[in-house]
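Shown here: the complex without one of its protein chains, the others still in place.
By letter and in written order, the chains are A and B; residue numbering begins at 1 in each of them.
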Amino acid sequence: MKTKLLLSGILAVAVLFCTNFLVFAKENENSIQIKGSDTMVNLGQAWAEEFMIENPQTSIAVTGGGSGTGVAALINGTCDIAETSREMKPRELELARKNGHDAQEFKVAIDALAVVVHPSNPVKQLTFDQLSGIFTGKITNWNEVGGNDQKILALSRDRNSGTHVYFLEHILRKGNDKGPEQFAPEVLMLPSSQAIIDEVSQSQSAIGYIGLGYVSPAVKAVAVSKANEGPFVLPSLDTAMNKTYPVARPLLFYTGREPQGTVKSFIDFVLSKKGQEIVRTMDFVPLGDKA
Amino acid sequence: MKIKPQIKQKIAFTLLGLAAILVIIPVVLILAILIKRGLPAISWQFLTEMPRMGMRAGGIFPAIMGTLCLVIGAIGVALPLGVLTAIYLVEYAKKNWWTRMIEIAIVNLAGVPSVVYGLFGLGLFVIFFQFGSSILAGSLTLAIMELPVIITSSKEALMSVPRSFREASLALGVSRWQTIRYVVLPNALPGILTGSILGISRTAGETAPILFTVAAFYLPRLPKSVLDQCMALPYHLYVLSTQVPNVKPALQYGTALVLVGMVFLLNIVAIIVRAHIRSKKQW
Partner (left out) sequence: MRKIREFVIEKIILLNGFACILFVILIFFFLAKDGLALFRFVTIQDFLFGTLWNPLAEPPQFGILPLLLGSLVVTLGAAIIAVPLGMACAVFIGEIAPRWMREVLKAGVELLAAIPSIVIGFIGMTMLGPVVKNLFHLPTGLTALTGSLALAFMAIPTMVSIMEDSISAVPRSYKEGSLALGATHWQTIYRVIIPAASSGIVAAIMLGIGRVIGETMAVMMLTGNASVLPKTILAPVRTMTATVAAEMGETVRGSEHYFALFAIGLVLFGITFFINFLADMARHRKKK
């Protein structure tokens, strides 16, 4: 008897709980679904939080998974805005068009990619050629680039990351995105920039690349030069904004069609002074004034 | 030098005992670490607030609610399905080739890797049925994952009801189904309950199946329908420990503590209920 009572009690609670969810709600015009880059996901969330404070009837959901996830979602029509830290490829744009989504691109911020090493590593500067050699496995010892006699431990983001793709195309392949260079199989693929920081801060022979916003005193950023002679520039907000730091990439929003309604207001907000101020507080680089 | 067998035995038994303790130590250790580092973060606000400042402050309320939704959804489907299957296997099935197949199928469902369930959920519920990334897709995927546990424990519970009960009922002229419904099931209920609790605890902790079918990084509001995405504790822990920079460790450990606490609580309840049944058995 007691068991019956207990069970009916539990059942009643569960039913009440579920009744809240029996509504198959239609898509709310005031809701926005944002998917994509893990680099940008915190930025996206910060924008969303601020925007929702100013516009309480809106609802913005942010999901990560990598730039590729965002693009895939845009192509499949399961998001309103795809945040990406790389450009959509022609193939992806084509697929999107085939599915009826005419992708529109919006530059919303700039991200400087910092190459980081352990604070005790004597190496202070590296050229694109050297970086390419390190990550493709041609250069395996720190003493080949002016450091100690230690095997290099190269760390990378995993393949679903736009950061990975950007680094692959612009550093390893030196701008030729169809080049043959690949990350060497020995390169560790870590699930996030945070994981890369954790590893680099604990390992003297490690080298990795992360968004400027993730750099902390636990690691040391290396000055980078595109040409072999220099100039070698350290990553910072200023050098990224004035474009002297060569590893800076645009962060993008893609929408499936010309933005309307809440999506348009959101993008306007993101591009406004307030939105760009948020970019700065999240340790990214604002788009820079025309001044 | 020949060692006396008795001494060999003493040595062996000591080593075995040490092995057993070695196996249990991680449980204690993990719990201790989580409590030590996570308890400072636990507060009423932590459990009931939404996350703020990019997950670095605020609470984990939506993750807790999301997990609850998924768990209730999953057990809601798996329990009837599982119990009915168990009833079939125990009360109706004959020992033939088909029955062997079903048993092999159950063992296999139990062994399928969780990420493969994720792929399956993606293919069937998200894409084919077009539920999209939703609580519905996630719950259904988790339900199929839970099924073997429910079936196995329900089977045991049903089999432990003595034959004499059934025979007496049938002898009185009661039909087979009625016998099951009014005589066997009520007596098997506690065992079924235990199995459900264990199934729930497993479902609550899974990450891979919900990666592609339901989990969201940040949702500003609680889900309003079963077609919405939701946050979930295991995925939230994954996100906090790998995606969000500069999170206070206490927050990560706190989330882990809530998850493990929930799971342990469920398991301990199941263990107690099971011990209670065993001692209270009137037959």
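By our rule, a residue touches a chain if its C-beta (ideal position, glycine included) is under 8 Å from a C-beta of that chain, and two chains touch if they have at least 3 such contacts.
None of the values given here were measured: they were computed from a predicted structure.
Contact with the undisplayed chain is limited, among B:A93, B:L222 or B:A250, to B:A93.
When the omitted chain is restored, the residue from A:Q45, A:S67 or A:T239 that touches it is A:S67. Annotation for chain A: contacts to the undisplayed chain at residues 65-69, 71-72, 75-76, 92, 95, 151, 153, 158-161, 164-165, 168, 178, 180, 182-183, 185-191, 195, 198-199, 202-206.
The set of chain B residues touching the chain not shown comprises 5-6, 8-9, 12-13, 15-17, 19-20, 22-24, 26-27, 30, 33-34, 81, 84-85, 87-89, 92-93, 98, 101-120, 122-124, 127-128, 144, 147-148, 151, 175-178, 201-202, 204-208, 211-212, 234, 237-238, 241-242, 249, 252, 256, 259-260, 263-264, 266-268, 271, 275.
In this text, only the chains that are shown with their structure count from here on.
Rounded to whole angstrom units, the spacing between the C-alpha centres of chain A and chain B is 34.
Remark: chain A residues 3, 7, 14, 17-18, 20-25, 38, 41-42, 45-46, 48-49, 52, 59-65, 78, 191-195, 197, 213-214, 216, 282 touch chain B in the complex. Listing the residues of chain B that touch chain A in their complex gives 52-55, 68-69, 72-73, 76, 132-133, 135, 189-190, 215-221, 223-229, 239, 241-246.
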